[in-house]
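One structure is given here, and the rest of the page talks about it.
Missing here is one protein chain; the remaining ones are kept as they sit in the complex.
Take a look at subunit A:
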Amino acid sequence: MTLLEIKNLSKIYHGKNGAKVQALSDVSLDIAAGEVVGVVGESGCGKSTLGRSLLRLIEPSGGQVLFEGQDIVPLKKSALKPMRRDLQIIFQDPFGSLNPRHKVGKVIGEPLEVHGIGTKQQRQEKVRELLDLVGLPQNAIDRHPHEFSGGQRQRIAIARALALDPKLIVADEAVSALDVSIQSQIINLIAKLQKQLNISILFISHDLSVIRHVSDRIAIMYLGRIVEMGETEEVMQNPQHPYTQSLLSAIPRVGEKRARTVLAGEVPDPANPPSGCAFHTRCPKVMDVCKQTRPELKAQTQGAVACHLFPQ
């Protein structure tokens, strides 16, 4: 059952002197109930803009976000508030996303307060349950965020995101700032809670090995568009789009030697995107048509790919 359906979502930022940056172009994606969809790409690919515009933390410039069939893009703030109970987010930086003046009990319990749920005592009870759920000690309730390490702070952020029993969580680089030995603890926690509570997750990361580990399906983004999408293992073992192939080969892996294909150049400026396929300036398999015409994301025998090498 489809929980969330993103249709042709786009976001244009307006800069100085009429400059326009198309951060998100025509992105369509759906997430089933209880499904984890990974979104991966390099800086400027629009993955964070996607996560935030579907929650309307950033106002989309066009397109639809259907949550349980209802489009939330045109909703007024007041009508949006009850929807926010079901849609939560965890950010990358557990240092920047927790109010340093509030005690952890207040940080975790605030969503309940904002939505007027339960009595003060019931909220306290819920906070205690949440602390248990994310593996924090009960005495955390009266301590401040700065008394906790990065990994524990991310646990606090997860507890807060779970406070309202959401149906979907956007995890935006939720484990990227953590040390290797802590990262796996938090990945395990998110995976465990996702199964236990049957939550859908849009898992955004630049780290393909993390995405691979947690996601049922993945979408690869480049310069504001999805270039490939499919079942995680299919894409990882048999990447179709030349960009996906380059991205996979660029990841340094333990036990492998160098001398893979190294992609030349860098991600182009989104304010001045290349014509045709945005990847053509770096693509090892570039053809004339790629410079002229932008390929559409089309279903293929495996997943969907936006590339002229495949039937359009």
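Details
We adopt the following convention: contacts are C-beta pairs under 8 Å (C-beta built on N, C-alpha and C of every residue); 3 or more make two chains touch, one makes a residue touch a chain; residues count from 1.
Rule of thumb we're sticking to: contacts and distances are computed from a predicted model.
Hidden from the displayed complex is a chain whose UniProt protein name, among "Phosphoribosylformylglycinamidine synthase subunit PurL", "2-oxoacid:ferredoxin oxidoreductase subunit alpha", "Aspartyl/glutamyl-tRNA(Asn/Gln) amidotransferase subunit C" or "ABC transporter ATP-binding protein", is "ABC transporter ATP-binding protein".
Within the complete assembly, A:A191 is the residue of A:L75, A:A191, A:V286 or A:L309 that touches the hidden chain. Among A:G18, A:G96, A:G116 or A:P252, only A:P252 touches the chain left out of the display.
The residue from A:D26, A:E42, A:D93 or A:E110 that touches the chain not shown here is A:E42.
Checked against the full complex, the candidates A:G46, A:G151, A:P166 or A:G230 give a single residue touching the omitted chain, namely A:G151. Mapped onto subunit A, the interface with the missing chain covers residues 42-43, 149, 151-152, 179-182, 184-185, 187-188, 191-192, 206, 208-210, 212-214, 232-233, 246-247, 250-258, 260, 262-264, 266-267, 282.
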